[in-house]
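Written below as structure tokens is the structure these notes are about.
One protein chain omitted, others in place.
Our next item is chain A:
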Amino acid sequence: MPINAPPPSVRVVTLRIDGLDLSAREDETIIEVCRENKIPIPSLCWMDGLSVVGACRLCMVEVTGQNRLLAACATRVAEGMEVTTDSEKLRRYRRTLVELLFAERNHVCSVCVSNGHCELQWLAEACGVDHVRMPYRNAGYGVDSSHEMFRVDHNRCVLCTRCVRVCDEIEGAHTWDLMGRGSDCQVITDLARPWGESDTCTSCGKCVQVCPTGALVKQGTSVGEMVKDQHFLPILARRRSTR
């Protein structure tokens, strides 16, 4: 498979992440360099092969000389940059962010089809969330089972918009989009019509595979049976970019 050779104009920079001296192409972001070098940073909305939205804020890092935290997915590396990916402050913020996600909608892991294969669940483990300190909102969201193969459960959606981006950027259908603001924000198919009546959906299932939680799943799955396969994404993304 052809992998893009860096254009000759792209330079290499050296930077320091968690005390490690590293080199990277100047068009790379901090999170890409961390993933290449096996430096763990939690993330939810970022995905190799999709555009960057910087929505979840879980990949925030400290950069020396900056008086605010920066999202590693939305920050390009620079010569001499010094990055800290793990500190007491970052751990505190990340844990709070994950807890807020659990408090906002209804993530009942024990009865979820994605139980044991869920990125939100893994994040809770990684960030030390053994309970949620804020009160739960207990708001009910809808479930749309009108598609013959797939289902969307808005109770379990974290609004990462991976489905929106993969549908637009990889499949080219743009069936998914967002509606509403704040806690009323929801992913929608076409103009908020039932998924099963969508004219644009090709039923390719890419949105289901990239969804980090049990929000987008295959019909007919029971507790813990929904295992997702995201290997296709970087392959398809590279093929598209060489055209």
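Everything below uses one rule, namely that a residue touches a chain if its C-beta (ideal position, glycine included) is under 8 Å from a C-beta of that chain, and two chains touch if they have at least 3 such contacts; residues count from 1.
Quick note on the criterion: contacts and distances are computed from a predicted model.
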From "Sterol-binding protein", "Protein translocase subunit SecD", "NADP oxidoreductase" or "Rieske 2Fe-2S family protein", the hidden chain's UniProt protein name
"NADP oxidoreductase"
Looking at A:52, A:132 or A:185, which residue reaches the missing chain?
A:132
In the whole complex, of A:10, A:111, A:179 or A:227, the residue touching the missing chain would be A:111
Where chain A meets the left-out chain, the residues are 95, 102, 106-112, 115-116, 121, 124-125, 128-133, 135-136, 138-140
